[in-house]
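Can you keep this structure in mind? I'll have questions shortly.
A single protein chain has been omitted from the complex, and every remaining protein chain is retained in its original position.
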Amino acid sequence: MPTMNLLQAINSALDIAMAEDEKVICFGEDVGIFGGVFRATSNLQGKYGKARCFNTPLVEQGIIGFANGLAAQGSVPVAEIQFADYIFPAFDQIVNEAAKFRYRSGDLFNVGGLTIRTPYGGGIHGGLYHSQSPEAYFAHTPGVKIVVPRNPYQAKGLLLAAIRDADPVIFFEPKRLYRASVGEVPEEDYQLPIGEAEVLKEGTDISLVGWGAQMEVIDKAVALAEEAGFSCEVIDLRSISPWDTETVVESVLKTGRLLITHEAPLTGGFAGEIAATIQERCFLYLESPIARVTGLDTPFPLSLEKEYMPDHLKIFEAIRQSVEF
Amino acid sequence: MPTMNLLQAINSALDIAMAEDEKVICFGEDVGIFGGVFRATSNLQGKYGKARCFNTPLVEQGIIGFANGLAAQGSVPVAEIQFADYIFPAFDQIVNEAAKFRYRSGDLFNVGGLTIRTPYGGGIHGGLYHSQSPEAYFAHTPGVKIVVPRNPYQAKGLLLAAIRDADPVIFFEPKRLYRASVGEVPEEDYQLPIGEAEVLKEGTDISLVGWGAQMEVIDKAVALAEEAGFSCEVIDLRSISPWDTETVVESVLKTGRLLITHEAPLTGGFAGEIAATIQERCFLYLESPIARVTGLDTPFPLSLEKEYMPDHLKIFEAIRQSVEF
Amino acid sequence: MTTQYSHEPAFLTGDEYSIPTFSLLGPDGQLYPGAKAPELEHDQARRIYRSMLATRILDERMLAAQRQGRLSFYMQCTGEEAAVIGATAALDDADMIMAQYREQGALVYRGFSFDEFMNQLFGNELDYGKGRQMPVHYGSRKLHYMTISSPLATQIPQATGYAYGQKLAGDGQCTLTFFGEGAASEGDFHAALNMAAVHEVPVIFFCRNNGYAISTPAVEQFAADGIAPRAFGYRMHVIRVDGNDILAVYQATQKARRIAVENNKPVLIEAMTYRSAAHSSSDDPSGYRLKKEEEEWREKDPVLRMKNWMLNKQWWSEEEEKELQESLRQEVLETMKRAQKRPAPALDTLVSDVYAEITPALQRQFDQLKTHIRKYPDAYPRGAQSLDPDVSVSTIDQGDS
Partner (left out) sequence: MTTQYSHEPAFLTGDEYSIPTFSLLGPDGQLYPGAKAPELEHDQARRIYRSMLATRILDERMLAAQRQGRLSFYMQCTGEEAAVIGATAALDDADMIMAQYREQGALVYRGFSFDEFMNQLFGNELDYGKGRQMPVHYGSRKLHYMTISSPLATQIPQATGYAYGQKLAGDGQCTLTFFGEGAASEGDFHAALNMAAVHEVPVIFFCRNNGYAISTPAVEQFAADGIAPRAFGYRMHVIRVDGNDILAVYQATQKARRIAVENNKPVLIEAMTYRSAAHSSSDDPSGYRLKKEEEEWREKDPVLRMKNWMLNKQWWSEEEEKELQESLRQEVLETMKRAQKRPAPALDTLVSDVYAEITPALQRQFDQLKTHIRKYPDAYPRGAQSLDPDVSVSTIDQGDS
C-alpha cells in the first residue's frame, strides 16, 4: 500500500471522485492552477479542465452561495474555504441556506451534493486567524453534517463518503497534520462511514474522546497515563454531527469516566454537548465528573500558543484527576 | 410608576441613552422615520435627528461593519438587526471582528461601545426564518457579551447597561413578549447588572434555569409543579455570556437537581454548556441527571410549532422525571 | 483593454453615463411613437394577460382573507405583475426561476394551480413545503421554481451556481433570479454578479426596483441612479426597462435570455416599478410614504395598461374580463375553503427532511415527543390527531391563527 501524507490522501480522494463522476466540481480561492495554498487540489485542473476545477473570486459567501445553487441543480460541488477562520462570511449561506434547503422545500430541492472542505486548527504559529476550530458553531445547526479526519487513511475514506453523502457536509481538515501525518493509504476507492465513531484502543479506567488533530495529542497523553497505571479507552468521534452517542455511552458505561478534548474555547464548545448528553445517559455509572480539556475562553493567541493548547500534559493531568477523584 | 410593554421599555432606554450622550447612534433597516418594523426606535429620529437615528441600506454585514468602525472611533452605536434570523450575514463582523478587536490590538483599539439589538424567538407563527434563537452561536465566542431580558423592567435596565458596557453586547429581545409583556417600569434612568443571574423564586427540589421569553413558560410549569408538590427554585440567567456560574452552582448544591430550557435546538445549545459545567462543579450533589428541555434538532417549523416548542407541559414532565428519578 | 493615460487629476463623479429606460407601451396602453411591439402571438398574449389578472385577483382576495384572520400573513405582487410575468413569459418554461417572494405571478403563468397556492398559504398536509414556512414561500419542482427562502439575496449567488451547472450540463437552459432593489444591497448580490461575469454563466439578474424596501425608500438604499449602473462594475450586459410595460419587459428578457444561453453571458435587468400595496399584510405604508405618490403610480398600472393594449388589438373584451374576474374570484374562494379544511401535515414532518434520513438522535427526540403528545393530546391537537386520527381533541385550529 502506498504511503501518503494527509494532503496527498485528500488529493487522491478528490481525484477519484472527479474521475468517477463528472458532476463533481472543485473550486475555491487559489484551487485552480496553483492547487490551493496547501496544494490539496494539485493537478486537478490539469486533469479535469478549468470548467471542473477553478479559482473563484475572493468571496466566501459567494463561493458557498454558488455551491448551494450548483448542488441544488444536481451537481456535486466540493468547495474549499482557504482557512476555517474565513468561513464566517459564508455562515449565512451555510446555516440559513445549505442546512435548511431540504427541510424548507419539503424535499422538493436539496443541496445534498455539497461538500465544504476547510483546514482548521492551531499549532502552526497562526495566531487568531489561522488557527480556529469552529466546528461547534456548525454542530448547533441541524441539516449539515460535520466530519473531521485524524490521519491520511481516515481523510481519504471520509472525504469520499462526504462527497457522496446525501446531505451537505463540512469537512474540517487538521492542517497541522497536512504534511506531518503520514501513513498507508490504498490507491483505490474506499469509504469510511459518516456518523460512526471509532474505538481506537480499549481500556477500563476512563474513556477519552476527541477528533482530528487532537487524537495525536490524546495518544501522547495515553502513553503517560498507561505508564502511570491508568487504563484508557480512546475514541475518535470522526463525525461531530451527527455524533455517535451510542459508542460513547457504551464506553462510559464500562469505564465510568469520560474526558473530552478539543482546541476550540471551552464555553460552548462541542465537549459541552457530549458532557451534557453523557451525564444524562450514564448518570448512575459516572464515578467522577466528566472532564473537558480545551482551549481557553479567549481568541487564539500566538506567542503563548503552547500555553493555550490543550496538550498531552493537560490531558494527562485531567486523566489523573478524574481517575483519582 | 408607569406601565410599559417591552417595546416601550426598550424605546425608553434608547431615548435616555441618546439624550444623555450624543455619541449614542441608532441605526438599522427601517429604524429611521418608521421606527423599526416593531417600532422599538419610534420617534428617535424626530427627537435626535437623522444623523443619529437612521435607516441603513439592507446589508447586515455592512451594518455591523459600519458599527464596528463607529465604535472603534469612540462613538456608541446601537445597531438593530431586524430579526435574529438575519444576523448571520454579519457573523464574520461579530465573531471575527467585534469579539476580537480589543484582544488582537492589545487594547490599542476596541469596540466596547457597540450594542447589537435583535428580536429573537418563536411562538409567533414565524416559521424557519422569523423564530430562531441563535444565542449559542455567539456564546462560543469570547469577546462579546450576550444579554436576554425577560420583561419590560429587565429590558430597560439591561439595555441601558449594555449600551454603557465597556464591551460589545448582543442584546436579544424576546419578540413574542414585545407587546404581550407589560409591567411597571420607572420613567428614569437605571441599570441592571450584566453577568448576574437573578433568583426569581427559591425552592428546594429542583433548580430551573432559563432566559428571555422562556421565563414565562417556566413560571407556568412551576405552577403545575408546585401543585404536584415539587418545590422549584427559578433562575433567570439574564446574561448568557458571561454567565453567572456561581449562582447556578449555589442553587444546585442546595436542590441537587437542575433543569435548563431554551427554544433553540438541543444539540450545541447553551443548555449543554450549563449542564457540562454544573455536572463538574456539583458532581457529588446531583441526585438526578441534569435535564434539558429545548427545541428539537430541526429547523424551526410552522404548522407544528406548538409541538416543537419547549412549553410548560414538557418542562413540567421533565421536572417530575427529575424529582422522581 | 489598453490603458489610456491622462495627465489631469480628473475625477469622474458617477454622472457620466445615464442609462435610459426601455419602454414600448405608454400608460394608456398605446405604443409610443416609433416603438415597435415585439412578436407576441395571440395565445401567448392571452396567457400573459390572464396570468396578470389571476395574480391581481389572488392577491386582492388573499389580503382580504388575511384581514379576516383566515391566514397569518400575505404579500402582494400588486403593481409589479408586468415585471414578473413579462420576464417569466420570455423564458423557456424549463428555465429555472429563483425568486425573492413577491413573484407569485411567475407561478401563475407557469400553471401553479390555485389549489397549490392555497395548500402552501394554509400550510396543510398537501403543501409541498409540508407546512414549514410562512405563507407565500412557494416552490415547485415540476415548474422549475425554486422554493422561496426568507433571507434576502441568498438566492442570487445560488442562481449563479445553478446556471453554472446548467451550462456544464449543456441543456440550453438558463436561470433567472428575481430580487428587490433593497436586497441588491446585500453582499450576496455583489458576489453573485461578479462570479457570474467571471465564469460566464447563463444567468439573468432581474431586479424589481419598486422604490421601497419595507419603509426604506430607494434614495436611502443607494445614492446611484438605480441598480443598473452596477453592471459597469462587472462588465455585464444591462438594460433598464419600464417595469409596468409588459411588452418592454417581455422583449428585454427575451433578448437577455438569448445573450445568456447563446453567449454564456450574464445579464442584469432593472425593471422600474412600484410596490403599490403595503410591504406585507403586517405593514402600513401610511407611516412612510404619501398617498399622492401611490396614486400617481396607480395611473401607470401594468394590468390596466396591458388590458387596454389587448382591447385595442381586439384580443380581449370587457365581457371576457368580467367573466374571467368572476370565475377567478370564485376559484379563489373554493380553493381557499378546500385548503383550509385540510389537516395540518403529519407529525413526522416535524423531523423528516432535516437530513435525507432521520438521525438516531433525532428519532429519539421524536419518540419522546410522541409519548408526550399522547399524554397531553388536548395541548397539541394537530400532533395528537396526526398520531391518532380517532382521538378527539378539544380544539383544532386549522390554518394559522
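Letters are used for the chains, namely A, B and C, taken in the order the chains are written, and counting of residues starts over at 1 for each.
In this section, a residue touches a chain if its C-beta (ideal position, glycine included) is under 8 Å from a C-beta of that chain, and two chains touch if they have at least 3 such contacts.
Given the structure is predicted, the values throughout are model-derived calculations rather than measurements.
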{"item": "In the full complex, displayed partners of the excluded chain", "value": "A, B, C"}
{"item": "Contact partner of the left-out chain, one of C:Gln104, C:Gln166 or C:Ser185", "value": "C:Ser185"}
{"item": "Residue, one of A:Gly126, A:Pro168, A:Gly195 or A:Gly256, that touches the chain absent here", "value": "A:Gly126"}
{"item": "Touching residue (missing chain; options C:Gln251, C:Thr335, C:Gln365 or C:Gln385)", "value": "C:Gln251"}
{"item": "Touch list for chain B against the chain that is not drawn", "value": "25, 51-52, 54, 56-57, 59, 61-62, 65-75, 77, 89, 92-93, 96-97, 100, 102-110, 112, 142-143, 145, 166-167, 195, 242-243, 245-246"}
{"item": "Where the unshown chain meets chain A, residue by residue", "value": "29-30, 32-35, 37, 54-55, 57-62, 85-86, 88-89, 125-130, 266-267, 296-299, 301-304, 306-308, 311, 313-314, 317"}
{"item": "Hidden partner chain, residues of chain C it touches", "value": "1, 3-24, 32, 34-36, 185-191, 194, 197-198, 220-225, 229-239, 242, 248, 251-252, 255-256, 259, 267, 272"}
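Simple rule for what comes next: only the chains that are shown with their structure count from here on.
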{"item": "Longest centre-to-centre distance from chain A, chain (CA-based)", "value": "C"}
{"item": "Geometric centre distance via CA averages, chain C-chain A, whole Å", "value": "39"}
{"item": "Gap in Å, rounded to a whole number, between the CA centres of chain B and chain A", "value": "30"}
{"item": "For chain B paired with chain C, centre-to-centre distance based on mean C-alpha positions, whole Å", "value": "34"}
{"item": "Contacts with 2+ other chains: residues of chain B", "value": "61, 85, 88-89, 128-129, 267, 297-299"}
{"item": "Residue numbers of chain C (touch at least two other chains)", "value": "130, 132-133, 137, 149, 151, 187-188, 349, 354, 359, 361-362"}
